[in-house]
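These notes concern the structure reproduced below.
Complex shown without one protein chain; remaining protein chains in place.
For clarity, chains are labelled A, B and C in written order, and residue numbers in each chain start from 1.
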Amino acid sequence: MADRVAIVGIAQTKFAPKRVDVSCGEMAYEVIEEVLRQTGLEMKKDIDNAISCSHDIWDGQTISNIGITDVIGGHLRSEEKMALDGSTAVYYGTIGILSGEFDCTLLMAHTKMSQTNRNIVNNDAFDPIYTRLLGFDYTSAAALQVRRYMYKYGITPEQIARVVVKNLGNAKLNPVAHQSGNLTVAEVLSSPLVASPLRKLDIAPDTDGAVAMILASEKRARKITKNPVWIRGIGACYDAHYLGDRDLADVFALQKAAGQAYRMAGIKNPRRQIDVAEVGDDFSYQELLWMEGLGLCERGGAAKMLEAGATEIKGRLPVNPSGGLLGGVPINVYGLNRVAEAALQVMGQAGDHQVKKDVKIAVAQGHSGFCGQHQCVVVLGKE
Amino acid sequence: MKRNVAIIGGGQTYHAARRHDVDQAEMVNEAVRRALDDAGTTIDEIDAILLGNMEFFEGVHMTDCWLVHGTGVYGKPGLKITTGGTVGATTVCAGAHHVASGLFDKVLCIGFEKQEEGDTGAILSGVAHPLWGRSLAGAALGYFAMMGSSYMANWGATEEHSAMVAVKARQNARKNPYAHLKLDITIEDALNSRMLSYPIRMLDMCPASNGACAVVLADEKTAKKRCKKPVWIRAMETAHNEQFELDWRFVDTKRLIFSKACAGRLYKKLGVTKPAEYFDVFEVYEPATWAELVWYEDLGLCGPGEGFRLIEKGMTNIDGPIPVNPSGGVLSTNCIGASAMLRIWEAALQIRGDAGGHQVPKDVRRAMTTAYGGTNWTVMTALSKTLND
Amino acid sequence: MVQKEQEWISIPMTVDVPFRFAAGQYLSKFMIEMRDNSKIYAVKCPQCGRVQLPPRIVCAECHVKNDEWVELSHEGTLVAFTIMYLPLTDPTTGKPHEPPFVYGSIRLDGSTSVLDHFVNVEPDMDKIWVGMRCRLVLRPQENRIGDLSDILYFDTLPGQVRPK
Partner (left out) sequence: MEEIKKYEPFEVDQHITAQSRYYAGRMGSRFYIALRDQQKILGAKCPRCNKVLWPPRSTCGVCFSELTETVEIGPLGTVETFTVVTYNEPVQPRKAPFIYAVIKLDGADTGMAHFLDEVDFDEVHIGLRVRPVYARERNGNILDIQYFKPL
């Protein structure tokens, strides 16, 4: 990229099982107010445009950006709404600035998972002609994926349970996480079976919250902060839809998305060049699968890397030092939260869950649709 | 924008109330294939694909994920954009940003709606805030009815003026093979159609259509090399109004509102002082007749309160000096996710001189389009024949 | 093509999504005050002074937090209206509003915003006009639920004459 785009501000709510005290708009304003305060920017003077990320069916609001128009500064100004999971807002926000149309863009994603039933909403994402009537949701689809992954690469339930142990342990160090704990592999494996082989603790909990972020062109970013995080590469890709269309253990779309992002960032050897990764672990096994898709290890090799401790906070290549999505992040915020946490690592401002090495390059991965049908990868750098 | 962006091709389906013969993917695919053919390209050459659609209208969450085989986005970068009635224009706008960014050379933008599959009434009432107005179910109809009554009360227009807009739209649609409502109606027919919500009658409102539209965007180098008649996107602007203050319907509001703010910014970018002379044709987003008259005023084609005089004098007819909606507009075809993109594509056809039966009988070098959605917002686009226009 | 007319398969489906909406800080106060004390509250912007209904966290014009409450009168002026001839279904109850009925925008005294609601007047164009004075009628207190439907409708004040 000839021109550069930087993340100059990040704000996240504390993620909570239920935010009964605020409406979606009020919850969004918490992070918008905070990110503006942090950067010292004024909505009307400094922010050129806004991109929000939410879903109508989750919000119970036809055209869900209606509910946040005022707080995001939409009045008489530009605001666009992306679907998918918030990483797409970073993706499109970066493109908007590179196009020369905007210099400073506010991103915000929000969801209150507590206000509806995730299985019903998920079911509406399955095609209505061949699959929806069977009653599928993301959990049952994920169970089909993990079974295939375990079968194909000989992954054991113990290895997958270790993801939960690691991430909920990391989440203890993250003040915004919704759940955390000192668990053992045996405790994870004795939590109730939901859709075999997935157990309760393998599944990210229902959560309410919002994340806001400000992107700026290089010229603006230098004026706003001394500590910008550069967006070095972006990539996105769709996989096939129907559950039987693809080998569910495959990571075709993620490999393509990562390939684009790495090419743009000049990363030739992700295993050596990437210092920390924040990946979408809304189901525990997905952390392993996506690590492989991101090229952080060979296919089928993520579990061994985890067992060797390489992905712990103190490890060679920490993965999800924030505690990931298993710590509790709302669904349409998944991706923006991944990018935010990766950026905090690059800034060195992740607090107690800051990794113990110098972070020059971080990668964040967001995905949406069941079994990670749409993939989005963002590479961040200190320089 | 850092790179110039051109529309190098486009296509649309034949719009209709019923499309029982196709599923959503098949319908979208019709528009996609027409657009690729028109652009003389293949799906393999497309770098990214953006889809605009409102998930609630068909009751399908993540439509983009389901329709990958119809849109051609399998294995490619893409996004879904969901900004309500404006979504078709926002999708083109996002596509233009993709091209201008230098990361993509050819981008396919798609908008569609298969309204017959969803429950439009139930979903439109969901536009209202769940605790503020949803139980009243006034929806879009009541809103445009108030616009009509306040327009008449403030400016002295009559129901005839609304009927003139209704007739112009449907008579223009008869010249457009793709349009949905091709009605040979008279002013009497419009005035005698069933009253829905005073002063809005059946023929004053847009239909519920099924259909899709797709356009292919490219950078300057590709466009000049590959396309005989590229249409250039010169400026795009978006503006919302605040959530609860829907001032647009009180036509004499003294506040600066979304429509005027957006047009003002777009004109400033291009240095336009007399839009009626600068642009050769307009495609505006008019879900109801009265909205078209208000657009005339908000776009500065005439002074406040003079919109109905334009239609009265036939100024905005297909052969008039300021043609508005020669395609038949939203009043003749409303497939929500495609409607705003159709405005842009129809304007592009006029510039290319390829509009066929509804081509305006003058040299079209510049065109302007509007979109309308949600609780009052718009996306405006200015197009031109050459980069010097 | 001589062929039996093609049968097109369709699959009916009810999409039913349950929600439990939180009104949030600002609407909670409005709903509770209206339900329990028959009071109508709006917020006033500290910068531009617009009195906004429904109460909301941010003044969209100024992008500042609204922090002053104003109690509004129950009386106001009709700003725009329509006579509705379609039986529109209330999605929260599933019951239709029986047409024809008058639906209008009323600006309560002291408010910058308008409130859209039913107007309890004969659906006759000669008996309604912009500028009519109206008064809101609340449901009997014991039946109130904390929703905009606790306002049953607006009554027009008696003794008004249509201006020439």
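As a working rule, a contact is a pair of C-beta atoms (placed from the backbone, for glycine too) under 8 Å apart; a residue touches a chain by one contact, two chains touch by 3 or more.
All values reported here derive from a predicted model rather than from experimental measurement.
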Checklist outcome for this item: In the full complex, the chain left out is in contact with A, B, C
Item to check | Contact partner of the left-out chain, one of A:Gly9, A:Gly25 or A:Gly60 | outcome: A:Gly60
Checklist outcome for this item: Of B:Met1, B:Ile43, B:Ala153 or B:Ala208, the residue that touches the missing chain is B:Ile43
Checklist outcome for this item: Missing-chain contact, candidates B:Ala122, B:Ala140, B:Ala153 or B:Leu191, resolves to B:Ala122
Item to check | Touching residues (missing chain, whole complex) on subunit B | outcome: 19-27, 29, 33, 42-44, 56, 58-59, 68-70, 72, 74-75, 114, 116-119, 122-123, 126, 130-131, 134
Checklist outcome for this item: It is residues of subunit C that touch the chain not shown, namely 6-23, 25-29, 31-32, 65, 67, 69, 91-92, 94, 146-147
Next on the checklist: List every residue of subunit A that touches the chain not included in the displayed model.
Outcome noted: 20-21, 60, 117, 119-120, 123, 128-137, 140, 143-145, 147-148, 151, 192-198, 240-245, 248
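Note that in this section only the chains that are shown with their structure count from here on.
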Item to check | Chain pair, A-C or A-B, that carries the greater number of C-beta contacts | outcome: A-B
Checklist entry - Where the centres are mean C-alpha positions, what is the separation of subunit A from subunit C, in Å? => result 39
Checklist entry - How many angstrom lie between the CA centroids of subunit A and subunit B, rounded to a whole number? => result 34
Checklist outcome for this item: Among all residues of subunit C, those touching at least two other chains are 13, 15, 19, 21, 23, 27, 56, 60-61
Item to check | Multi-partner residues of subunit A (each touching 2 or more other chains) | outcome: 57, 60, 69-70, 74-75, 121, 124, 128-129
Checklist outcome for this item: As the complex stands, subunit C meets subunit A at residues 11, 13, 15-27, 56-61, 63, 65
Item to check | Interfacial residue positions of subunit C with respect to subunit B in the complex | outcome: 6, 8, 10, 13, 15, 19, 21, 23, 27, 31, 52-54, 56, 60-61, 79-86, 88-93, 97, 103-105, 113, 116-118, 125, 130, 147-149
Checklist entry - Which part of subunit B faces subunit A closely enough to touch in the complex? => result 1-3, 23, 54-57, 59-62, 64-69, 73-84, 90, 93-94, 96-103, 123-124, 126-127, 129-130, 236-243, 256-258, 261-262, 373-375, 377
